[in-house]
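Starting off with a structure, shown below.
Removed: one protein chain of the complex. Kept in place: all other protein chains.
The block that comes next holds subunit A.
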Amino acid sequence: MLLDTTKVTAEENIWKLLEEVSDPEIPVLSILDLGVLKKVQVQENGKVQVTITPTYSGCPAMNTIAADIKLKLLAEGYPDVAVNLQLSPAWTTDWLTPEGKRKLEDYGIAPPVEPEGDIHALFGRDTVVRCPLCTSENTKLISQFGSTSCKAHYQCENCLEPFDYFKCLK
């Protein structure tokens, strides 16, 4: 019983510690805000198993995130840590926390907007994205592909600033 309590406390503690590990490409977001951290397990021998899921298949940030998790936990007294990658269920922008979306907008990146129709429809209407700088909805899509896998490139027709949109993935 005592052992179980210790284990639960250790796991809760690790979740808290990992709030400080951020996405290297969007440093305002923690891996918890992003919904990338899936599971923390502390085994009886003290070994820690951390499971993360990639946002995009080719996201080059995953290796850095795994290394940052290990370094963070090493510094906090957990020397034996393994990080595993889990694909299923596949990550979706629905897992971004409301707090994460707010942080994104404050940072100048428009958060994902719920699409009006089927996101996989090939000739659907473009989603209305609000400019994170002047909040105008008079914006236009420049390219579905932006500075990282998870972002599209927009421009505001009101304040004329180009900006990143964290595109919806479902």
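Following the convention adopted for this analysis, a residue touches a chain if its C-beta (ideal position, glycine included) is under 8 Å from a C-beta of that chain, and two chains touch if they have at least 3 such contacts; residues count from 1.
Definition applied: contacts and distances are computed from a predicted model.
Asker: Considering the UniProt annotation of the chain absent from this complex, which name among "Phenylacetate-CoA oxygenase subunit PaaC", "ABC-2 type transporter transmembrane domain-containing protein", "NADH-quinone oxidoreductase subunit I" or "ABC-2 type transport system ATP-binding protein" applies?
Answerer: "Phenylacetate-CoA oxygenase subunit PaaC"
Asker: Of the listed residues A:9, A:43, A:84 or A:136, which contacts the missing chain in the full complex?
Answerer: That would be A:84, which touches the missing chain.
Asker: Of the residues A:6, A:63 or A:135, which one touches the chain left out of the display?
Answerer: Only one of A:6, A:63 or A:135 touches the chain omitted from view, namely A:63.
Asker: On subunit A, where is the contact patch with the chain that was removed from view?
Answerer: Interface with the chain not displayed, on the subunit A side: 51, 54, 56-60, 62-63, 66-67, 83-92, 119-120, 122, 142-147, 149, 153, 167, 169-170.
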